[in-house]
Each structure stands twice: as structure tokens, then as C-alpha cells.
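Okay, so here's the structure we're looking at.
Excluded from the complex is one protein chain; the other protein chains are retained at their positions.
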Amino acid sequence: MTRAGLILAVCGLALAVPAGVFGEGPALAGGWLAAMVFCLGLSLGALGLGHIHALTGGRWGERLQPPLRALAMGLPVALLLSLPLVLVPGALFPWTAPAETLPEVVRAKLPYLNLPFLYARAALCAVAWLILALRFATGARGGAESVVSLIVLALTVSVFDIDWLMAPEPEFYSTIHPLIAMATMMTGALAAGLIALDRRGLETERKDDLGKLAFGFLLLWAYLHYMQWLIVWSSDLPHEIHWYLDRARHGWGWLLGAGLVLNIGAGVALAWRSVRLRRFGAVAALLLAGQGADVAWRVLPAMPGPGWAQAGAAALALGLWLAALGLLRRREARHA
Amino acid sequence: MTADPRPALMAAFPDEHALCAAARALAGRPGMDAFTPYPVEGLAETLGMRRTRLPLAMLAGGMAGAVFVYALILYSVTIAYPINVGGRGLNAWPAYLMLAFEGGILGAALAGGFGLFRANGLPQLHDPVFATPGFTFARGGGFWLLVPLGGDTADALRARLTDLGGERVEEVPQ
Amino acid sequence: MPQIFPEAANGIARLVLWAALVAVLGLVALSVLLPRSDMFTGQDRILAQPVPFSHQHHAGGLGIDCRYCHAAVEQSAFAGMPPTETCMTCHSQLWTRAEMLDPVRQSLATGTPLRWNRVHDLADYVYFNHGAHVSNGVGCTTCHGAVDEMPLMRQAAPLTMEWCLDCHRDPAPNLRPPEAVFATDWRRGSEAEQAALMGRYDIHPETMTDCNVCHR
């Protein structure tokens, strides 16, 4: 894991350095943000899944707990790696421009969209998540804590989604948007957990159950996306439909297509019993890749280009995160 | 599906385990059936049932429903009466998917429901099994095994069933 | 336990189920066929009128032009019904004592118009304009049928929306040159002639099925 992460990071660096040299620095911020949203999302999704299981019980979650804990432990790493983003708000948020240059609607939002308040919210979320992750990693503490944790997660993830995924396009707003982020986080975390479980070997019955569960989460994710698309498409309001137009033009349609192929492929494979059971790890990887593509598709088109520079920064951040996670795990193994 | 005309015996067992054990012991005889107050897992396979194709029928029904609805919509918006709504194309698939989905669910459910009754040969209001002395579906605890005589004599089979734990062995009236 | 149902019950049950299926299909078929029947559309129905006026005699036999009585048909949405005086232009001289014409004389004496019963009655939510049709080459008999052969007026066409749409989608075959609009003996020309009329009247069928053409 460490080696794979380092290789990825080096490849990313090979793209990112020229980007920086040729004055495409702002593009790096977008790529970095996408990677961080994905990595943070895996940890947050793991927290969500773990606490839901603590409340509902069921055999599906017992085997899943260790990989979920490991993912949750990745949270401090991801937070640490996100710090550079705080330094380049101008590249991420158009509303940092002088107020008189902004459209009237955006000016009306400035009491919320301003850097001091944004940083305060981010810090609050980070602290809450650190507490949640540390407590989760050291074992479950019963229903009451899980309830509180889930409520805190729902609220903080909503704030996070609005601040870092929606605010880059300040004229756009959609009330279902944070729920889509939650669904991606949990689906991605489940997929990552399943990959880890498959490496350690898993009995057929569990594979069957967990595969169905992953299918259920994928359906939930697809449902939320479809509802937002249907409503925005039907109304065709300028401040909404541009979210989709921007994500279908300038080559981003290819990313959308790739995400659709990956996720639909994962869905078909998960619904198909024999494929689900025989190629369990591969199907889970497909699902994770699909959810990753979805994160990239939601984040990147709002950011300054070009795409290759964004990809470089994303690969660098993802690689560093993977490598750090691998080191953490190795240290833990040595302690155990 | 009509009632099996072969002469047969029915034996009552005290519980599902005794019934399953007896069914396993007699497995392979043609035309066996069992009657239980609730579903008993694996019993039908023991009695030689092949995997039911009803799920496939439901899949086909679902596909047919969805395709039919979408085709109907396409026909009506492109051939029967094309109307420009809000400048979107005539084939406004984001909206039509919703209806195709409902059509698919309806098709699958109808295929499953009616397929179930058809595969089970219901309604079958009159059946020789009902007239077997002592048989009733009502009193919980009635676990019955129906075994056609095949080559055996009635007495031999009766003895065999009693050996297997049958508490009561009756002839199925013709 | 004794049988509750006799052996025949199985057959009866199946019969009932098949009958139910047939009934459902029949209901669908009925719902498609019935609204198109004369009973629902009122096609060919003859309504009682205060005076049994014969278009056959007046328009066919005597050759009176449609516009002699329906004077507003070229300009107005409503074709116009003749005032009693129009009838009296002749009937003050002819058939002055005919019992049949009593209501007409009564109407003239009292000043109350005759109350004809409307034969071609469209739904209230339909906006129909005679003038638009007549001045664009749609002849009277196209919709009202061979009026000159009707002793008593009847509804010649089904007047359903699909009937309207038939022509709105493809008006060419029903267009006439302006001079033939009121003719009762007009014959359709060649396909090329008919198509040429579309240009002459500047008709664009692609907008003629928009909702607001007829529903305003």
C-alpha cells in the first residue's frame, strides 16, 4: 500500500510540477480538493456505516468493523493533507473576489460565504470528526453514543458539503446535495471495506449479504442523483441547470460517462449473484472506482483547469494519503 | 395441473423434522408431496422439485412491462401526437424513466403473482387430498407426507411409513 | 375431512377466471370503440326543429347560396343564423298559409327569433372559427357533408378531436380554390393541385396541432 501510494504520488508530482511551472497553479488546488473530498469521505463514510451498524445490529457489520476502523483512522491523515487548501481560497472560491464584482445573489450570501466564518466552520467540523474517529477507532460504546455520532456526522457533513463542494459555484444551491455526498461517502467506504475483507478471505454467505448491502447503497446513491437531475432538468432554471451543463461540456462529459459505466457495471455485477460471489474483490474495486469518479465529476468541473494539472494534483494527494495510511497500518501491525 | 390419479397413502408426522427425515428416506419415489402448515426449508428439494423458474418469469414480466410502457410513450410522443414541451426533445427520457420503472414493477409483480397461482395449479378447490381422513390444513402441527404406491402394496408402504414415524397413515381417496 | 367443493368446482373456477379476463379485455375494447360510435359522437343524428327546414330543397333544389342565410360565415367565428326576415323574403309570397310555417310567421309577428336546435355542437372548450376555415379554402360540405342532399339537417361528421386533427395535420386534400368553397359539387383535384393550394393559402400544418390553436 505504501509503495503503491508513493508510485502514484511520484506520477502525480511529474504532472503537478510542470503545471506549477507553467502557471497552472490554481488547477492544482482543484485536483487536490477532489482527492481530499474522496479520502475524507471514505473515513466519514466508515464512521457513518459503523455507527449505523452499532444501532441496527446484524451480521453484516461484524466482519466489517475492523476495516471500517482502519478507514476511520485515516481521517487525521486526510485532515492534515487538506491543510494546504486553506492557503489558496482564491483558487477555489469565486466569492473571495471584491464584493462589488459579484452578482447580486452572491452578495446576498456573503454573511455566510466569507473566509473567517468558513475557516471557523471547517475547524469545528475537523475537531468534531477527530473526536468521533478516535472514539470509534477504540471501540463501540453503545447506542446513545452512536445516535449522537450520527446526528453530529449528518450536520457536519452537510456543512462540509455546502462549504467545499457547493460554495465553489456560489449561485448554485440544491437541498439534496449534502445527501448525495453522504451516500457517496458510505458507498465508497463500504466498497473499500469490502476490498479489504476480500483480501483476508470471506465466507460465501457473508459475501452474498454484503454484496446485496453494497447494491442497496449504490441504489440509494443513484436514486439521490437521479432525483436531483430530474428536478433540475424539469425546471431548467439558469442557476441550477448550469451545474449540469458545466459538467457535460469541455470534456467533462467523458468523466460523467466513465463514472456511469463504472457504477452501472458495479451495479450489474452486484445484482448478479454468481459474479458477486466469484469476483467479489474486483466488483468492490469497480464500485470504489465508480464512486471516486463521481466525486471527481462533482468537484472538478467547478474548478479552474486544465484537467491534466488537476489529475496530477489529485494523484499526488491520493498517493500521499495511501502511503501514509500504509505506514500507519504497518506501525499498528508492529505494535500488535 | 390436475390431481395425481395414482393410488397413494398419506402419513401424518408429529413435526417437521420427522417429516423431513421420512421424505429423505423415501426420496426418489415419483409423485410424492408433503403438506405443512408453514413453509419448511428444503422439503421441496427433497421431494424432487426443480428450481422454480418463477424469478425468471418475474424478470421477463418486469422487462416486458418497462419496455411496453416506454414504447407506448415513444409511440404517443413521436407518432401519435408530437408536442413541443419547453423546448426539450420529444424523447424526454429523464421523465419517462419514471413511468418505465413503474411499468416494470407492475409487470414483474403481475407475472409473479399470476405465475405463482398458475404454477401451483390454483385454484384447485376440489382435490383428493382434502378428502383424506384426518387431513386438514387448519390444526397447526399437521405435517403430512403423500406417497404414491408405485410398485408397493398398500400394506407394505403403510408399514414403511409407520416405521419412519408416521403417527397415522391413511389412504388418499380416488 | 369431507370435500367442501364438488369436483366440478375446479372447472367452474377456471371458467370464472377466464371470463374475468375476457371481461377486462372487453371493457378495454368497449372503451376504445364506444366513444367512436354514433351514439356518443351524435353523427347522423337528426334533431327536432321548430320548422322542418329542408336544405335539400333550398340549397340543392333552388340553388340558394349558403351565404344567403349564413351571412357571417366568411368573416365571423359563428356562421350566423338567418333572421326571420330572411325567410320572409320569399315566404311572405310563397306558402303564406302553410301550417308548417306557422312558427316563422309567429316569430315575425312577436319579434322573437326562431329557436333552432344546434346540430353541429362542439364542446365549450373548443374555439372554432368559421371565417378562418372558409377564407383558407375549407369548403362547407367538407365538414357539414352533402347538405344539398339532406331533407333534414343532420351531423355529417363525428366532430371528435381526432377528426379535427386528421385535417389539421394534413389539410392539403381538403383545400379548395376560393371560388369553390361554397360549391356543393366540388371534386378534389390532382395531388399537385392540392399541394399548390397549401402555398396559395400560406398554410403551415406544423403549427396547426398546437394546443392553443383550438383551446384558448
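Chains here go by letter, A, B and C, matching the order in which they are written, and residues are numbered from 1 within each.
The rule is short, and it goes like this: a contact is a pair of C-beta atoms (placed from the backbone, for glycine too) under 8 Å apart; a residue touches a chain by one contact, two chains touch by 3 or more.
The rule is simple: contacts and distances are computed from a predicted model.
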Which choice in "Polysulfide reductase NrfD", "Energy-coupling factor transporter transmembrane component T", "Multiple resistance and pH regulation protein F" or "Monovalent cation/H(+) antiporter subunit G" gives the name that UniProt lists for the one chain left out?
"Polysulfide reductase NrfD"
According to the contact rule at the top, which chains on display are touched by the left-out chain?
A, B, C
Thinking of the whole complex, not just what is shown, which of A:173, A:272 or A:308 touches the missing chain?
A:173
On chain A, residues whose C-beta touches the chain left out of the figure:
58, 104-109, 112, 151, 154, 158, 162, 173-179, 219, 223-224, 227-228, 230-232, 234-235, 237
Hey, which chain B residues sit against the chain that's not shown?
15-16, 33-40, 43-45, 47, 49, 52, 54-55, 58, 62, 72-73, 76-77, 80-81, 85, 88, 92, 95-96, 98-99, 101-103, 105-106, 108-110, 112-113, 115-117, 119-120, 122-127, 129-130, 136-141
Residue list for chain C contacting the dropped chain reads 1, 4-5, 10, 13, 28, 31-32, 35-36, 41, 158, 160-162, 165
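We adopt the following convention: only the chains that are shown with their structure count from here on.
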Counting C-beta pairs in contact, which comes out ahead: A-B or B-C?
B-C
Dist(centroid_CA(chain A), centroid_CA(chain B)) in Å evaluates to 46
Show the residues in chain A shared as contacts by 2 or more other chains, in ascending order.
none
Help me check something: in the complex, which residues belonging to chain B touch chain C?
2, 81, 83, 123-126, 130-136
Contact residues on chain B for chain A in the complex?
86, 94-95, 97-98
Looking at the complex, which residues from chain A come into contact with chain B?
226, 229-230, 233-234, 236
